Every structure is written in structure tokens, then in C-alpha cells.
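Moving on to subunit A:
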Amino acid sequence: MTATVRPAPVIGGVAPGDRLDLRICWWITVGFYGLFGVIFVLLARVMPPPGADLSTEQIVAFYADHRTTIKIGFGILMVAIGGAAIASGIVAYEMTRMSVGKVFVYTYIVSLSVGALPGCLLAAICCLTATFRADLDPQVTELLFDITFLSFVGSLGCFVANYSILALAILLDENEVFPKWMAYVTIWQIVTELLAAPVFIFRTGPFSWNGVISFWEGTALFGIYMMLLIRLVRRNITTPAAVS
Partner candidate 1 sequence: MRFDAQRVSLWMSATFGGILVVAFLIFPGFFPPMSPTMSAQEVADFYADNAPLIRASMITFDFCGVMLLPLFTVVIHQLKRIRTSTDVFAYCYLSAVTSGAALLALANLFWLIGAFRPERDAHLVQLMNDLAWITFTAPVGTMVAQNLCFALAVYLDQGERPVFPRWVGHFNIVTGLLVIPAACASIFTSGPLAWDGLISYWLRLATLGTYMIVMFVVLRRVVAEELAEEAGSAEGDLALAVG
Partner candidate 2 sequence: MITNRRSDTGRLTSVWLALCGLTVVSAVAAAAFDDGRHNVTVGLVVLLIGACKARLVLQEFMELRHAPRWLGRLTDAWLLGVVAFVAVMHAYQRHR
């Protein structure tokens, strides 16, 4: 595929070596998503999520088993969540270099920052609150359990807006900051968000919040999408300055 891609326009003729600010942001973005994976998968055991069909006792047991790792993981996330802002900032900067109006950049920034709150932070906060008091009433623990996963897997609108604006911007952009096929990869993301909508209805099966379609396929495609996006931003940063 890369054979078909014209080299991205150079960042204001600045030599690659000088773009220290972009490199710092890029490394922070990579670090954040790495840390995000470690926290959510290994420490908090929130990805892959436990089933929505767990009984109240099982839910209390889940929190009891992972109490310390949840506290460590999401404790770190309370600090590391800033990486999400930098990750959205660096892509927003790339969008300012497109030939499309700045309106899309503002929508990108606003929708992603809205997404970070219910999409990621609310889940971490509810998990921490659920493990905060050992003698929490099981019914309340179950409610916090629901808020955690319904907000984590179930906040859709912000990301759909974010993806559609990015896809539209890439399609309309004449400077080829991102190759056109990236717009289509982004549209796949919109489809996975669409298929995550039934998590509010089903507690088991492929469309529950740990279902094979709503969760696994969405996460797999998100992994591919984010890896490609980070690689493309990297390519833009290291593109040599224009010779002429």
C-alpha cells in the first residue's frame, strides 16, 4: 500500500531533527497507549471484561480478587490519563496541516476530549470507588460495576463523531497529510462503534460488553487503527525537509 502513497507534505520546511516538540508528543502518545494496555489488561483485568451476567456475589468477588492491582493500575491512570490529551493533540496538529477548514480540527479535539471523560475516566473512577471500601454494599458494588463497563464500552457518540470527522477530513484533504486508505480504516471504526450499541441491551452473547463482536472485534480493529495512525504520524514527523 505504501507504494501508492505520495510523500506527505513537509512540516513547514523544518528539518526533521528540529521537530523535537513533535517527537516528544509522539513518544508520549506511544507511551500512553502502551501504559493504557498494561493498566487495563494486566493490572485492572478490565480488558477482557468480566461478563455482565455475573451474579452480585461474583462481582464482589471480582473486585475483592483484583483490589490491589486495580488500585495500582487505575491509580497510575489518574496521572497517565493526560497522555490521551497529548495523543489527540498531535493528531489534531496533523489535521491543521490539511487543506480542510479548521472547523474539523475543533470538532476532533472537542469530541475526543468529551470521549476521554465518560469513555475512560468514569470507568477508572467507578472501579476505584468500588474497591475503595471493603465493606461496600453488594448492590452498590454491582451498580459501580455496571457504570464501569457500560461507560467504558458503551460511550459511542463521541468516538463516532471523532472518527467521522477524521475520515471526512482525510477524504477532503488535498495535501495528502494522511493517505486516503486511512479514511476507510477509520470508517471501519465507526462500524464497530455501531455494533457496540447493543451492550446496553444484552448481558450475554456476541453483543454484550464482553461479546465477541461488540468487544473483541472492536478492540482488535481499534488496535490496528491506532497502530496505523501512530505509524503515519511518525512518517510525517520523519519526512525529510523539502530539498527545493
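The set was built so that all candidates are chains of the complex that A comes from, given by their letters.
Here, a residue touches a chain if its C-beta (ideal position, glycine included) is under 8 Å from a C-beta of that chain, and two chains touch if they have at least 3 such contacts; residues count from 1.
All values derive from a computational prediction rather than experimental measurement.
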item	value
Candidate touching subunit A in this complex, from 1 or 2	1
Residue numbers on subunit A that touch candidate 1, as the complex places them	99-104, 106-107, 109-111, 113-114, 117-118, 122, 139-140, 142-143, 146-147, 150-151, 154-158, 160-161, 164-165, 168-169, 171-174, 180, 197, 200-201
